[in-house]
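One protein chain omitted, others in place.
Per-chain numbering from 1; labels A, B and C assigned in written order.
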Amino acid sequence: MYSFTCDYSEGAHPNILKKLQERNLMQHPGYGEDEVTNEAIELIRQRIGNPKASIFFVIGGTQANMAVISALLRTPEAVICVDGGHIWAHETGAIEATGHRVITVSGVQGKLTPAGIQKALDDYFMRPHMVKPAMVYVSNATEVGTIYKKAELQAISEFCRAHKLLLYLDGARLGSALTSDENDLTLKDLTELTDVFYIGGTKNGALFGEAIVFNDPALYPDFDYVRKERGALLAKGWLLGVQFGELFKDDLYFKIARQANILAKKLSAALKEAGFEFLADSPTNQVFPIVSKEEMAALAKKYVFEEWQPIDEHHSAIRFVTSWATDEAHVDELIKDCIKLKNNN
Amino acid sequence: MYSFTCDYSEGAHPNILKKLQERNLMQHPGYGEDEVTNEAIELIRQRIGNPKASIFFVIGGTQANMAVISALLRTPEAVICVDGGHIWAHETGAIEATGHRVITVSGVQGKLTPAGIQKALDDYFMRPHMVKPAMVYVSNATEVGTIYKKAELQAISEFCRAHKLLLYLDGARLGSALTSDENDLTLKDLTELTDVFYIGGTKNGALFGEAIVFNDPALYPDFDYVRKERGALLAKGWLLGVQFGELFKDDLYFKIARQANILAKKLSAALKEAGFEFLADSPTNQVFPIVSKEEMAALAKKYVFEEWQPIDEHHSAIRFVTSWATDEAHVDELIKDCIKLKNNN
Amino acid sequence: MYSFTCDYSEGAHPNILKKLQERNLMQHPGYGEDEVTNEAIELIRQRIGNPKASIFFVIGGTQANMAVISALLRTPEAVICVDGGHIWAHETGAIEATGHRVITVSGVQGKLTPAGIQKALDDYFMRPHMVKPAMVYVSNATEVGTIYKKAELQAISEFCRAHKLLLYLDGARLGSALTSDENDLTLKDLTELTDVFYIGGTKNGALFGEAIVFNDPALYPDFDYVRKERGALLAKGWLLGVQFGELFKDDLYFKIARQANILAKKLSAALKEAGFEFLADSPTNQVFPIVSKEEMAALAKKYVFEEWQPIDEHHSAIRFVTSWATDEAHVDELIKDCIKLKNNN
Partner (left out) sequence: MYSFTCDYSEGAHPNILKKLQERNLMQHPGYGEDEVTNEAIELIRQRIGNPKASIFFVIGGTQANMAVISALLRTPEAVICVDGGHIWAHETGAIEATGHRVITVSGVQGKLTPAGIQKALDDYFMRPHMVKPAMVYVSNATEVGTIYKKAELQAISEFCRAHKLLLYLDGARLGSALTSDENDLTLKDLTELTDVFYIGGTKNGALFGEAIVFNDPALYPDFDYVRKERGALLAKGWLLGVQFGELFKDDLYFKIARQANILAKKLSAALKEAGFEFLADSPTNQVFPIVSKEEMAALAKKYVFEEWQPIDEHHSAIRFVTSWATDEAHVDELIKDCIKLKNNN
């Protein structure tokens, strides 16, 4: 059985494990107050082109989201996200548990739009009987593998600034987004267009870890407290420094993300040619073919993957995810198996 | 200008003010630990036919909702309500501020159904990545003035028990619901079918106040703590005792609610005859005629009311609310004015 | 049995009930958006000498405290108060329920001092492993009836500004404090020395109600949301307008507070002369004589009062509270009874 379930089935990129091994018995100050961490922060600052950014490592995406959102919102304020956004759909109410409503609006291909945000503002007009929308949350890549084009993110950014909404970008799959063939955004753009974003390590080569970037350190200088308060401060913080240090050395982070995209594209192109339709047109490392129940059952004998969404009585969209660790041979085999299924019908 | 905006424009029923005046300079123990309060609780217990019920007075509906819901839910649990339900639409995220998600589902005529609740359970299937639905919240009358028939509430109650969901009924307008011509529910039914409900005073003759009824005192014996924790314990608690004591003496609560319904029915019947259509078919004290923008403007010169919902470019549903204090002469005049408008078109 | 238990045993000053009666059947816009409320706000602004102050009425002290504190603190921030402060000792963790720690430090005669606040800052030095002290909470009068002299409050205010701590004053018994013989503070001083304070109505002539004053409206312009979110927005908000309107007409608020102080002083002077000692030297409407167990038992046959604090095996401090409604004849009788008890020993 080979798994295309997600991009976090394997451990870390070998460079990371090697470095970890090297430093394992060295002594480090606790809580990320060490040189390895500082160097990793410096590398990221350089790479995003913002030497003054405040950067904080945390362990996972839910932590990043709940720490950032609870830090920046005041008690009656809410965050807007797209239908199916991660903070709404897959984080067990972590945001509400910090006291804030998540407002969802419809998107276009999984992406939020200024019109969608405006809809939320319109719906929440009835001051003071409704929460106050104060932040916009977007993911890039989105939950369905689509990406924000520069013009789209600019439009959202301008809208947010005009309406005094903070803009926060969840980059759990940022590597995949920024190395997509269709991408025209840079890290530099992100640091200019958003208030806060995070660079996801868990789904792109790290054992775990996300790098939260406050583009303007004055936005919330007390975030170190919040990271600890929310249980997101790692005692052996240097482990995060090691990982991001390796990922941002020689652009490894982007090289391996691109590799995952290439395999995903190989897969989706072959499936398209074989006649499969898709739930969404994803240019990143997630592929959502629509298959019949019989095809799904047949594939499930050799592969692990998620049934993503029922389409009709006889069909479902399924999800194949590639990662930096995906073996091309298995992709090739999956392609062959899919083509065979199609031809047998 | 006469206001049909809401059922809380005036103060209290004269009986209440009279009693308040009588007791004003007497001394009472604080925090509702007084005889007046005990007597009011006893009256309610008798009237609902549940001598063992635990009854707690609080000042308003948002307090009631946030205290009950935060008391009964554990941290990852959520409450299900209908689209437009009060806890979702008009309480500034008070439930989320206590750490819990509100899940909304579509209703039928403003009412929740077992199918709707099942939809919520289906949507939230992905344990542990989603919150756990643990309570169902309904309002009777609903936000659009409709009421639950006995069979409907029974079906919901059975569904909840079968699925281990608590059932909580918001009775901000319970008087109006139970005295509607179409009603077939009794207070006794409520105490049997729900886990907790509240009897609304603010919108039916009291200066303020809601009576929360825990049908089984063993459900949550520590609610007194929560009432205080949430700022809902009145220092001069006897004021609530006085008010509910008067409302539940000689069935005043229901007599005055019925009076509001009678006037609302007079109004809606006349409007229907005059050719107006309605947003919802409300058998209680709220009437939602659909009017043209011109009609709305004309009416707004003499009456205060809410524009409830735009219908199309030229029409809106507006809301007229009657109460125990509504002057029939003004209802008659409003009817005349509406007919005149219709005839002028 | 006559009660000296507290200053909220009776209802409202007769002027208030009269006005309430007059307006009872008039129609008012909901939620305090009415003229009566606006006028009351204007009266308070004039009386405190701060025409730009933002003023919000809420129903009770716990509501005021939890709404103000949760509005002004961000997630990892804490509020400092004196040992025995109301938010620590008698509000069922309402502040913690909004996510914030209450830090207590020793006081002097129930009063916080700059040294005490500095102690809290010293204790909480270990960033980011400890919460961030961000607000100071004081009560005037204090829980033991003492009051802040102008120089004391100035010192605290200066300390707070120097250390970027917000200063919030709980005025549940502000009338009693400001009309004490020993007082040298004015409302104008409060508006200059604090960031936020509240003027307590519940314990000085109102049925219920506290007026929260934001001295600088820019400090937190969204407080209206928080008031609703915390269940502290009264539907018939004009009831609060009526009460504060009467209390601030012709200085009624201070006249009746002074009357309570006069009776308390009469009582304490007589008890002192009779040889009783006191727990604290309170110049306000609370008197804390130390009595033997036998004296306590004898008094409990005719009077209701609180045993405040055990002193030794044979003695306790008890508390007598006077109010605007206290009957002087009963004070005289209490004095006689106390003297008799002393003489019998």
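Heads up, the rule we're going with is that contacts are C-beta pairs under 8 Å (C-beta built on N, C-alpha and C of every residue); 3 or more make two chains touch, one makes a residue touch a chain.
This one's a predicted model, so the numbers in the text were calculated from it and none came from an experiment.
The chain that is not displayed touches the following shown chains in the complete assembly: A, B, C.
When the full complex is taken into account, the listed residue touching the unshown chain is B:D224, out of B:D224, B:E306 or B:E333.
Between the chain not shown and the residues B:S9, B:N50 or B:S70, the one that touches is B:S70. Listed by residue number, the positions of chain B touching the unshown chain are 70-71, 74-77, 98-99, 127-129, 131-132, 222, 224-229, 233. Contacts to the hidden chain, counted on chain A, fall at residues 2-3, 5-6, 8-12, 14, 17, 20-21, 23-30, 59-63, 66-67, 91-94, 97-98, 202-203, 207-208, 225, 228-236, 239, 304, 325. The omitted chain makes contact with chain C at the following residues, 75-76, 78, 89-93, 96-102, 126, 128-131.
Note that in this section only the chains that are shown with their structure count from here on.
Pairwise, the chains sharing the most contacting C-beta pairs are B-C. For this pair, chain A with chain B, the centres built from the Cα atoms lie 43 Å apart.
Spacing of chain A relative to chain C, judged by their CA centroids, is 50 angstrom. Across the assembly, chain C contributes residues 98, 225, 228-229, 233 that each touch 2 or more other chains.
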